[in-house]
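What you see is the complex with one protein chain gone and the rest in place.
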Amino acid sequence: MTVQAVAFFLFAGILTLSALMVITARNPVHSVLFLILAFFNAAGLFVLLGAEFIAMILVIVYVGAVAVLFLFVVMMLDISFSDLRKGAMQYVPVGFLIGLVLLSELALLYGAWVSVPEISNNLAAPVSAFAGKTNTESLGLLIYTHYLLAFQCAGLILFVAMVGAIVLTHRVRPGVRKQSVAEQQRRRPEDVLEIKKMTPGAGL
Amino acid sequence: MTDIYTVITDFNLVPLIPEIFMALFAMGLLIVGVSQGNRSTSVICWASVAGLAITALLIMGLDWQHKIILNGMFVFDEFAGFMKLLVLLGLMASLALSVRYLAQEGIERFEYPVLVVMSGVGMMMMLSANNMLTLYVGLELQSLALYVLAAFHRNAVRSAEAGLKYFVLGALSSGMLLFGISLLYGFTGSIDFGAIGASLLAADSISFGPIFALVFIVAGLAFKISAVPFHMWTPDVYQGAPESVTALFAIVPKVAAMGLLMRLLFEPFAAMADQWGQIIYFLSLASMLVGAFGGIAQLSIKRLIAYSSIGNMGYALIGIVAGTPQGAGAVIVYLLIYMIMTAGVFAVILSMRRNGAAVEWIGDLAGLSKSNPVMAYAMAILLFSMAGIPPMAGFFGKILVFQAAVAEGYYVLSVLGVVSSVVAAYYYLRVIKVMFFDEAADPFDGRTPFARRAVLLISTAFVLAFILKPSLIVESAQSAALSLFFG
Partner (left out) sequence: MELVAVFTPFIAFLVVGLFGRSIGDRGAQFITCAGVILAALASVVLFDEVILKHQAYTTLLAPWVVAGNFSVNWALRIDQLSVVMMCVINIVSACVHVYSIGYMSHDPAKRRFMAYLSLFTFAMLMLVSADNLLQLFFGWEGVGLASYLLIGFWNHKPSANAAAIKAFVVNRVGDFGLALGTMGVFLLFGTIGFDAIFEQAPTYKDAYFTILGHDFHALTVICLLLFMGAVGKSAQLGLHTWLPDAMEGPTPVSALIHAATMVTAGVFLVARFSPVFEYAPTALMVVTVFGGLTAFVAATIGMTQFDIKRVIAYSTMSQLGYMFFALGVSAYGAAMFHLVTHAFFKALLFLGAGSVIHAMSDEQDMRNMGGIFKKIPTTYALMWIGSLALAGIPPFAGYFSKDIVLEAAWADHSWFGNMAFWLGIAAAFMTAFYTWRMLLMTFHGTPRASKKVMDHVHESPPVMLVPLAVLALGAVFAGWGLHSGFVGSAHHGGVEEHGVEAVHHEMSEDHASGERGVGGHDTGDQSVTKQIAQNIEVIEHGIKAAENQIIVEAEEASYEVEAWAKENFWQKALYVLPENDTVEQAHSAPFWVKKLPLLMGVLGIALAYIAYMLLPALPGAVTRVFRPIHTLLFNKWFFDELYDALFVKPLLDMGTIFAEKGDRGTVDRFGPDGGAALSQKIARGLSRFQSGYVYQYAFTMMIALIGIVSWFVFRNGQGF
């Protein structure tokens, strides 16, 4: 209990702080690094919850792919974030106030939280069949059966995302030289050669 | 391994056939497109129209009895069927309108129809969602395709900006939606519509938890139907996106999102009618007023249409506020009429090209009555209908929702609705005035393609002929709406 509590507060505290640093750091590279830190801590929290699969996914996908991609982008694009931030800064006081209101309301919500009586039934419904199975195993069983539709649909989303990315970024550049074997094979002398009779001394 | 089969009890894919067909069809088209290149775009467009028509036939061939399959993930009932047909109709119209436009604008790429069809798959999923997860993936599938379409004219700064804006704000709205779903899950322990509805009904009193959840979920969906105050993206995106995409935006996704909203409010949140009634009341009122007043100052045709669509969503929401089967039926009829009118208007706008470029400003329509009287009169009829002037169809759409609201005692809302429709009439009539009474500038380009003429003819004929037998549509819409309540 105590170890878990200590670990929770450690992860949660660092997570919150690094999230704060993500949006306040002046250097965008620092921001991304703090983001990676936040992801790691979030993964730690998932481990604490016993959701080791999601923790690993978080590390692999978000840290390994997304955050690194961010880092590349930030480093490659020389964008002055401080300039961009200028316009938004004037809203900080109001934004702060709004955030405060939302926070207090959420606190109120938390304080007055009452779940419906059926919650235990509802919660138990999908998982009852997987008692004693590992996280990964039950997730796999559930995704490919119960949530088959959603899973397939997610696949479609990725498909659309791929098509979209290609549509928006793929260009055919006119100046690029490419080898076309078929074209080379099709070449005939008649197409490219012209035989001219030359009278001596007359020039071309 | 037996437990796997106990987990999935009703593996009946028949109601899913249209969606499956559509997705496969889109992929097939993509393959054709990749092998044939962009030259084949118009062929693929027409093929998609055909595919959508086949899908519509498939839907009509289904059994329209209320049916929940795949462990409650997917529902098919009369409402879903009717709304899906509307969506398919809208998609076909907007695709038909796009064909020539893409070539004219130099953005003739075969992915366009594929993306449109894929967004259609998303919309169909939304309309059949019976689970928050299905809802979300359907919504994202639709949205993602639309984000890409908004930025389709990638060489135009405006278009890219529109896509980006739509994407960023859409992501925000998705976040709200997900936050709401999480809260609801925390409260009820379920993401299944049936279980949520039962849990809420069983609760003694509605606490803050589900109210917060409701607010966040409705806000997320309100963004999709561009209800005020979640409408801010609409004018910018409508203006920035290629016109054919604007037509698509104006015609179709709202129908799907509105259908989704209706199912959500009338089924799982039925127990919270009192609460969501207040939210929708506010959204409806704000949308009508902003739609009416915001449009007055607009000079761009597409921004005008954007405000018009905002206002029209406000009127449609009135029917939801009423909260009765009558109101729901009125919403469906309203959406149908709105969709057809908008398609007709875009058929005209897309045809208005001058010196090789699409016209952008209202003032550019001057003299249309001289250069192309048929089109000008058709446009005038459509705009009169949009302004809600009898005997056009638009009048009946409005009167039905107002009737539904008045029947439930929402007098203030109805009166303000009428007032805002009077204000909105100003900008519709101004377009007519420009077309008929202003001095013409340069002539417009060439002939109108067949597809646009067909769309214009059909929508004008519908708008005029609706009065002859309104019951034809109203009754089937009412019966579709009833399936939401007593499915």
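Labels A and B are assigned to the chains in the order they are written; within every chain, residues are numbered from 1.
In this section, a contact is a pair of C-beta atoms (placed from the backbone, for glycine too) under 8 Å apart; a residue touches a chain by one contact, two chains touch by 3 or more.
Computed from a prediction, not measured in an experiment: that's the story for all the values here.
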Shown chains in contact with the undisplayed one are A, B
Only one of B:F21, B:W46, B:F282 or B:Y377 touches the unshown chain, namely B:F282
Cross-chain touch to the chain not pictured, restricted to B:D236, B:E360, B:E408 or B:D438, is B:D236
Of B:A53, B:V168, B:A202 or B:L472, the residue that touches the missing chain is B:V168
Given B:Y112, B:F212 or B:F249, the correct residue touching the omitted chain is B:F212
Even though one chain is not shown, chain A touches it at residues 87-88, 91, 94-95, 98, 101-102, 105, 108, 112
Interface residues of chain B toward the undisplayed chain are 164-165, 168-169, 172-173, 176, 205, 208, 211-212, 215-216, 219, 223, 229-230, 232-233, 235-236, 275, 278-279, 282, 290, 293-298, 423, 426
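Throughout what follows, only the chains that are shown with their structure count from here on.
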Dist(centroid_CA(chain A), centroid_CA(chain B)) in Å evaluates to 29
Within the complex, chain A is touched by chain B residues 3-4, 6-8, 16, 23, 27, 30, 70-71, 73-74, 109, 111, 114-115, 118-119, 121-122, 125, 131, 133-134, 137-138, 140-141, 144-145, 147-148, 151-152, 154, 163, 183, 186-190, 192, 195, 198-200, 202-203, 207-209, 212
Chain B partner, complex, touching residues on chain A are 105-106, 108-109, 112-123, 125, 129-130, 141-142, 145-150, 153-154, 156-157, 159-161, 163-164, 166-168
